[in-house]
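Structure in structure tokens, see below.
With one protein chain removed, the remaining protein chains of the complex are shown where they sit.
Up next is chain A:
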Amino acid sequence: MTIDKTALRHLAGLLEQRTGQQIGPNRLWRVETVLKSLMRERGIANLDALVAAIGAAHDMTLATDVVEALLNNETFFFRDAQAFELVRNGALEALRQARASSRRISIWCAGCSTGQEAYSLAMIFADARAKWDGWSIDITATDVSEAAIAKARGGYYSQFEIQRGLPVSSMLKWFDQVGHDWRVKRDLARYLRFRRHNVLMAQTGSFDLILCRNVLLYFSPERRREAFDRLAASLAPDGYLMLGAGETVIGQTEAFASSPELRGLYRKTAALRVKAA
């Protein structure tokens, strides 16, 4: 396959300019594939012609659609089961003690894609309703993709999407079948608020737990550092950060360090220093 490097560079530049995300060398070859249906719909023959069309367009619609298509929305329910165990038995148990008087926990799911991770998180609380009775639980879930957020908010999943990672018992418990698809029940959706947001932008509010999984790997080292600073600014002094399975803060930022008590979670460096002093 011949890849037009100039067009690819241009499209990669457009994505980074709009979202901060880079296209890794291992995903460059997929660009043409993910843009195929968009190009077919508009009668655009190849990547060169697409770049020319973006340049000639009078509005940003085409550029926005291209950016949306280039974003990787791959996700599934309870992706990485160990991570969810660490949230359930580690972070939330610690926060349950730390917030015993306010009985209020707020969580930010940064880069929630089409919502599966955020709904999985909500199920941790909804499945243990008696335990969390009297607590105020808020999950803010954000993503840079408008289309992903719209889908997450709608809460509709096809059978193929829902069966990736979700136990059938949870599917029957928290979703209603609508035609061949499944729609999230109000009792689960009420924990969540979905909003479009780029993790490089300022976030309002202070969170006790932030999940930012498989998001920062798409950023350049400088942008990643900026994102870590943003996350630190949004995290409570005694809060926890969780990254994706293959991600770390080591060598990436000084704002976070590994939690000494809960392996796999990160704490704000400033808070750990105070504690050690």
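Methods note: a contact is a pair of C-beta atoms (placed from the backbone, for glycine too) under 8 Å apart; a residue touches a chain by one contact, two chains touch by 3 or more; residues count from 1.
Convention: contacts and distances are computed from a predicted model.
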Look at the options "8-amino-7-oxononanoate synthase", "phosphoenolpyruvate--glycerone phosphotransferase", "Chemotaxis response regulator CheY" or "Succinate dehydrogenase iron-sulfur subunit" and return the one that UniProt uses as the protein name of the missing chain.
-> "Chemotaxis response regulator CheY"
Quick one: say which of A:159, A:206 or A:248 touches the chain that got left out.
-> A:159
Candidates A:81, A:128 or A:245 - the one touching the absent chain | A:81
If you put the missing chain back, which residues of chain A would it touch?
-> 76-78, 81, 159-160, 163-165, 167-169, 172, 177, 180
